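All protein chains but one are shown at their positions in the complex.
In order of appearance the chains are A, B and C, and numbering begins at 1 in each one.
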Amino acid sequence: MSMQTFRRKYPTGVNGASPVTFRFNGRQYGGFAGDTLASALLANGVHMIARSFKYHRPRGILGSGSDDPAALVQVGADPARTVPNARATELEIYDGLEAFSQNCWPSLAIDVGSVNDAFGRFLPAGFYYKTFMGPPGNWMMFEGLIRRAAGLGKSPTAPDPDHYEHVNRHCDVLVIGAGPAGLTAARIAAASGARVILAEETPELGGRLLSIEPSSRTMDGQSIAEWLQDTEADLTRSPEITVLKRTCAFGYYGENWVALVESLQDHVPEHARRADLPRHRVWRVRTAQVVLATGAIERPLVFHGNDRPGIMLAGAVRTYLHRYGVLAGRTAVVFTNNDEAWTTAFDLHAAGAEVAAIVDTRDEPGPNVTAKAKSLGIEAFTSATIVETKGRRRLSHMSVMSLDENKQLTGGPRWLYADLLAVSGGWSPNVALFSQSRGRLQFDDTLQAFRPERSWQAERSAGAADGVFDFAACFASGLQAGAEAAQAAGFATDTPQAPACSVDPIDGESGIEPAWDLPSAKPPARTRAFVDLQNDVTSKDLQLAVREGYVSVEHAKRYTTLGMGTDQGKTSSLNGFGVLAGALGKPIADVGVTTFRPPFKPVPFGAVAGQHVGDHFHPRRTTPMHTWHEDQGATFEVVGDWLRARAYPRAGESFEDAVQRECIAARTQTAALDASTLGKIDIRGRDARTFLNRVYTNAWMKLAPGRCRYGLMLNEDGMVFDDGVTACISDDHFHLTTTTGGAAGVLSWMEDYLQTEWPDLDVFMTSVTEQWAVASICGPESWRVVGALLDDIDPNPDAFPFMSHRTGHIAGVPVRVFRISFTGELSYEINVPARYGLWLWQQIMDKGEPHGITPYGTEGMHLLRAETGFIIVGQDTDGTVTPYDLGMDWIVKSSADFIGRRSLTRSDTSRADRRHFVGVLTDDPAIVIAEGSQVIATAEEQDPRTPMIGHITSSYFSPTFERSIALGLIDAGRNRVGERVYIAQRDGEPIPARVTQPNFMQHFGRAT
Amino acid sequence: MFLIPCPFCGPRDQSEFSYGGEAHIARPTEPEALSDEDWANFVFMRSNPKGVFAERWHHTAGCGKWFNVLRNTATDEVLASYKTGEPPPAVAGFQLATPSGEPPIGSGNDGTKVVP
Amino acid sequence: MIDVRWQSPLGHREPLTRGTDVAIVEIAFMTYVILRGQAADLALAVGDTVGLPLPTAVTEANRSETTQITWLGPDEWVISAEPDADEGWMSALEPALDGTHHQLVTVSDQYTTIAVSGAHARDLLAKLMVIDLHPRAFGAGTGVATVLAKAHVWLWHMRDDADGSASFRIATRRSHADYVWCLLAESGREWGLPPQKPIGRVKLHLPHFETSD
Partner (left out) sequence: MSHYSLLQLARHSLNGHVGWTPAWRSSGLKERYDAVVIGGGGHGCATAYYLAKEHGLTNTAVIEKGWIGGGNAGRNTTIIRSNYLYDASAAIYDHAMQLWKTLGRELNFNVMMSHRGVINLAHDDNEMRQLKRRVEANRLNGVDAEWLDARQVQEYCPIISISPDARYPVLGGTLQRSGGVNRHDAVVWGYARAASALGVDIIENCEVTGLEVQGRDIVGLRTTRGDITCPKVASVAAGHTSVIAKMADIRLPIESHPLQALVSEPVKPIHNCVVMSNAVHAYCSQSDKGELVIGAGIDPHISYTQRGAFPIIEETLAAILELFPIFSRLKLMRHWGGIVDVCPDASPIISKTPVRGFYINAGWGTGGWKATPGSGQVFADLVANDEPNKIAAPFSLDRFTSGRLVAEHGAAAVAH
């Protein structure tokens, strides 16, 4: 194991007492608990860890958190658990961690893909738009190559064994970010009794406080570490606060609905991960108030050769030094356009690194920093810029040149030798969530960055997120925001008391001077100054975009892919806008900003889906008799959310044979169907009849108690959308049934009309779909079974006529029996309270046994009804079919209006040649047409297209007629009865058939 | 995600509701008296405004009532809710001009808003 | 008394519990009756027969030892009773309402009840429900109609115990019960509830189309 030669000390960030070993690209390294992969690799002197997206250039570590653009690795080799594109600067190391560089082959050091770099000049932004336009399909050749070169990491190839979950949470104040501002905001809000959630992206509270020299400040006389401990203890004492670490607020949506993702296990050694805990948890927070304390993001500088490993953000260098005790290099140069970055030079110097120089683009940096640099003997170049860097896989040296008053190069180069270049172009408030919340931004000239200007939702920014950088001011800003938020949520707070924070003269000083695109000593063709380190977007690419007219910021972004990588442009966007502003010769504010889209940082699909996957994706609704069907080896069909027994094949029997057997039993003896899934609605009220008369196409005013009637429902467009039988229980009480799939829709549709169109009607409706289990017993012998079952109803068809119902008892159990039929056979529908459903079914099987009762499934039911020409809404209709199309003129009343009636007389709806519902009989009785087949008029298909005159909606082999039968919708079908049509076949000759009327019982003279 | 102020249950999460489209489209009392055009106007034509819009929601998983909501479709700001049959409340001081402060650049409303 | 001919929607599930953290158990065969009508027309009859005042606002639920009446909507209530309760109102209410525009429907078989209790009962429900379960918003003795994942449910907050544990009841559609049960178990894994496989993972068959297996 290599030594952590760059580890200086063990500050709060890492636990020097618990060493950790991990592997990177197969090599073993040591680190400490609390390290990120980045800090641990830096401790081991490893800077180059990745390859860029397009040119496959060496990439190192730029930042120290979710801002880093290119330090991406593949975690783990297990095909089910591997994670691509993990950010080394966030990835916490643990014993046994295996990480690999990605987007390189055969190895990180020697990557064939880097030929792209050699050909870089031929591959400017959007090069692919300008070529590969050959003949059709030609592009797909090049596409293959391009796809393979792109794409960063590798997807897992096996299902994810881990689980995820959602948690819903309501609170009064959500504080995002636990830096100085967030901590004080959360503390005062929690003290008010408000429900508070404090979400911190990293494993530790403290934010920037963890990235400064620990001894450089005191708060209320305490050291930073002590103050943080007290504050955390203080917070956890409040009963109504939830402190979430490793939790990123990734989406800020409407009406203060904010989504957070918490990582629970990725930092734990695999052997120690708990199977009972989710890998991630998404907190779906609905909050009254939000405090955005999301801090700021440092920008790199854009100059030729600015992308080598060893070139890092100045603030990140300090974070590695103070939080992780890691020196990012032996000899350092600091390159900046602001005072704040000079601190990095001072801290590095104090930590024992050699600081070769500070290069500042300004001619007059702040007096405090220049004085301090002088006192430390650090050479400072002002009005200067770095024009070139060297070092293949790691920075080795660079050249500096002076800038004249026009910021153009002047004089000769001066070489500086250093393995670390700390750059800073200034800090941008992290306004991503603010912008997602639809707040309005303003470009701040003193910050040279966008900052929150006006809020849209109940939210306020605090601290660096609001452009406040001096620590004392951050505390004050956080306190004020926290107090205001709590008060706005209706909680009284103590008077804000900011901790007395010792002052560093450099605090808050910036004196930043814009430096968006620094001059190069090389000709444009040989200059490459990177803006987006992940997607390899250079300032030249952006200038090219402008040259080619992609001047809108969104066009330039899309043309160059600026900020479209996994970092969503955290460090690159503003620099990009700066370059564009320069090329367009207008201020950045006028250039505008691209949209900050959620999520703030990438979130695993699994976490977004939560626990609602696999077994829990959607409900599987089953009937009270379900277990019996399963025990009998039934096969099922899915109808909406429901599972219905489709047929009951016996051992060694095919599904088709089972269906035939079941249907024969229904026609010759008796058979029973589980019809429990039908929708049922209890309708009550003195205007119930009037209501039914309006929602059904037929007449309901005269239906007597004890009787049933079939009804058809249309939407206002005149198209059939549901049907069913409704029974009159008493003059003001009806029992309405719907299709299985239609139940919920029909009720809400009827409630809609009742509540909004006809509130004057005295009607109440309540769904009783699952109150009743329903068994339908049909067949010539069915009355015997029903008779054997019922205590007190005479099932004799004469005593119990068709389309009537009775209430009675089976072994004392109250039942409703309906004499209705969907099969054309003598048939009884027995309704019992659902708790008796299984028992009833067993009773039917027992009592029916002597009469040869046979359970039959939905397939048989469909077949039997097809023999009688009954429709199934949704199978024989598709939302374009009227009652007339179905030949059901008899069910359309002329006496009164009903929903959809007016549409039936429109010119197209009343055409005589519309598609009619008809029967279709193949010449060859053995051929069963495939459902969905198209009907054509000619014996041969034509070229290039064959006109279609209809299609087949239902098709079966009928045991009753011992031949195939089919139903379909055919143009002017009723006028074609007897005519020859053909059924088109994908493979083979069209099948000749004849059109009949749909009721085969009548057609074959079996009508009862 | 909307927090919908049900007139009977108070503000509730959108997932308890189903949507009913434009409000105040009364079903003609005598459809047969209408021309095909007028009938089509009732069945299909919608105002679909960008701005204040009266729409219907059904508290499907709650009280089961249909009711109306006034919402600014340009910002999704919910302005008021009221019971079926009631007239829409007057909304004062409402400006329609790019109500969501549409960005000077950007085709829709979701662009980042910047002070020009 | 439980009739042997009865079958409850979760009869195939054993109570799930782990220490005092959380427990879920089916309470089978509770009585549920839906009452529709105008409060003014019903209040008297309900008061006389059920012996409870008619709740008038959302989340209101008035309770006696064995009977509870809960506000569902401005013209809708659910009257519920414990499994073994045989209450006078069950037969007395309909006659008492005679002549008023109302609807009284027994839906006991359409629903079953799941009791969720324990120190983490609230946390468990929060993983699946969007309403605010905090005591400030949904105190003991209240009830509401809402959603649990993709299921419509009625939820009651029965009581808070001194030991910090809370008791809730969920009434769910019979055919959604297993879905709700399995989701509760899944969401309770962190407190030791064992994952449950839903029923209904069955053989499907497609006679019309099958061209291979």
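Basically, a contact is a pair of C-beta atoms (placed from the backbone, for glycine too) under 8 Å apart; a residue touches a chain by one contact, two chains touch by 3 or more.
Just so it is clear, the model here is predicted, and its values are computed rather than measured.
In the entire assembly, the chain absent from the figure touches the shown chains A, B, C. Only one of A:19, A:193, A:214 or A:602 touches the chain withheld from this view, namely A:602.
Shown as candidates are B:9, B:61, B:74 or B:114; the residue that touches the absent chain is B:74. Looking at A:107, A:446, A:730 or A:880, the residue that reaches the missing chain in the full complex is A:880. Interface note for the absent chain: among A:230, A:548, A:794 or A:897, the touching residue is A:548.
From the set A:106, A:159 or A:1005, the residue in touch with the chain omitted from the display is A:159, counting the whole complex.
Counting the whole complex, the residues of subunit C in touch with the unshown chain are 201, 203-204, 206, 208-213.
What subunit B contributes to its contact with the hidden chain is residues 1-2, 14-15, 18-19, 21-22, 36-37, 40-41, 43-50, 53, 55, 73-76, 100, 104-111. Considering the complete assembly, subunit A touches the hidden chain via residues 53, 81-85, 121-122, 124, 127-137, 139-140, 143, 146-148, 150-160, 162, 164, 166, 251, 253-254, 257, 259, 523-527, 540, 544, 547-552, 554-555, 558-559, 561, 564-566, 568, 595, 597-599, 602-606, 608-610, 612-615, 617-618, 620, 637-639, 717-718, 874-875, 878-880, 903, 906-909, 930-934, 936, 941, 944-948, 951, 953, 984, 986.
Rule of thumb we're sticking to: only the chains that are shown with their structure count from here on.
Set against one another, A-C and A-B show the most C-beta pairs in contact at A-C. Subunit A and subunit C have Cα centroids lying 31 Å from one another.
Each chain gets one centre point, the mean of its Cα atoms, and the points for subunit A and subunit B are 26 Å apart. Multi-chain contact residues of subunit C (touching two or more other chains) are listed as 130. Multi-chain contact residues of subunit A, defined as those touching 2 or more other chains: 286.
Interface residues of subunit C, counted against subunit B in their complex, comprise 58, 72-74, 76, 130-131, 144-147, 152. Contact residues of subunit B toward subunit C in the complex are 8-10, 12-13, 15-16, 59-65. Residues of subunit A touching subunit B in their complex: 253-255, 257, 286, 435, 438-443, 450, 453, 552-554, 589-590, 592-596, 716-717, 748, 751-753, 755-757, 759, 897, 901-903, 906-907.
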